[in-house]
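Here the complex is missing one protein chain, while the rest keep their positions.
== subunit A ==
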Amino acid sequence: MQKPILEVNGLKKYFDIKGGIFGRSVGSVKAVDDVSFTVQEGEILGIVGESGCGKSTTGKSILRLIEPTEGEVKFEDKDITQLSGEDMRKLRRNMQIIFQDPYASLNPRHTVEKIISEPLLIHGMTDAKERKDRVKELLEVVGLSGYHASRYPHQFSGGQRQRIGIARALANNPKLIICDEPVSALDVSVQSQILNLMEKLRDQFNLTYVFIAHDLSVVKHISDRVGVMYLGRMVELTEKDKLYDDPKHPYTKALLSAVPLPDPDIEKDRVILEGDVPSPSNPPTGCAFHTRCPLAMDICKEVRPQFEEIEDNHFVACHLYDETAQ
């Protein structure tokens, strides 16, 4: 039996909206609203959703790069939301992040060597020679060469920069890496190189990924389990084959049917959703999706559906699958 490396329970992040002459809080944006999931060791958990659904905020809250408002995040059975800044910093050696934009996430005034050796120095590798060797080793692991260490980020292409970002994340042999849209800024042919690299590294170093992306095909390719988020809430979470072959939540169904496929022979029953995602500062009552849901019932407007296991390992938040509601 595998043990969960990460447990997220009832995670909430509300951003205050300041307004009025005294700058008081006049409301809040519910970016993440009661999200729970667990990640097993060595697993890749994909999180998908449209822009503004709170997937990146979830990722950053796990690392406490954004301080969560409520809820607990357990990393190896330890609740990290209560840790002091210093303890958290020590723990981050085991939890790293890869960012979306390879152009903005590397300091343009530092050489690659400095970028990658910084986390080594912070986590106690004081010997300069040792650091240098480690940087070289890391660059080779991600498919670059040792001589790249003395160059600056602008001398690299997008794909190469993302490799540098990955090398930096790997520097201290982390156990968990949060990947926040790591390939969405890259071209298709480079994207597949990075995805293959990430899979190789997972096997090589026994890593665990939380893979956040908006591209459903990419998530399908890399993940073991996939969670779908809508307006700050997790609406469905299950193994990827189950999710893609037999989606339960009406939003997941619509999302999957909206993906254009590069195959002219596939005829699809497209569910085209009406309207836009509502504002997270004023989410609809009850189920957040009821305003666009083709199957909405009366209860959906009033009661928020529970995120429940309806089949083995298949969690859905929808009244359609809630027997007591029908």
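Rule of thumb we're sticking to: a contact is a pair of C-beta atoms (placed from the backbone, for glycine too) under 8 Å apart; a residue touches a chain by one contact, two chains touch by 3 or more; residues count from 1.
By our rule, contacts and distances are computed from a predicted model.
Undergrad: Quick one: the chain not pictured, UniProt calls it what, "Sulfurtransferase complex subunit TusD", "RNA polymerase subunit sigma-24", "Peptide/nickel transport system ATP-binding protein" or "4-hydroxy-2-oxovalerate aldolase"?
TA: In UniProt, the chain excluded from the picture bears the name "Peptide/nickel transport system ATP-binding protein".
Undergrad: So one chain is hidden, and I want to know which residue out of A:50, A:101 or A:239 touches that hidden chain in the complete assembly.
TA: With A:50, A:101 or A:239 as choices, the missing chain is touched by A:50.
Undergrad: Taking the entire complex into account, which one of A:157, A:173 or A:285 touches the absent chain?
TA: Once the missing chain is taken into account, the touching residue is A:157.
Undergrad: May I ask which residue of A:220, A:233 or A:314 touches the chain that does not appear here?
TA: Residue touching the absent chain, from the options given: A:220.
Undergrad: Tell me which residue among A:254, A:287, A:300 or A:318 touches the hidden chain in the full complex.
TA: A:254
Undergrad: Just name the one of A:56, A:172, A:191 or A:291 that touches the chain not displayed here.
TA: That would be A:191, which touches the missing chain.
Undergrad: Write the list of subunit A residues that the hidden chain touches.
TA: These residues touch the chain not displayed: 50-51, 157, 159-160, 187-193, 195-196, 199, 214, 216-218, 220-222, 241, 244, 254-266, 270, 272-273, 276-277.
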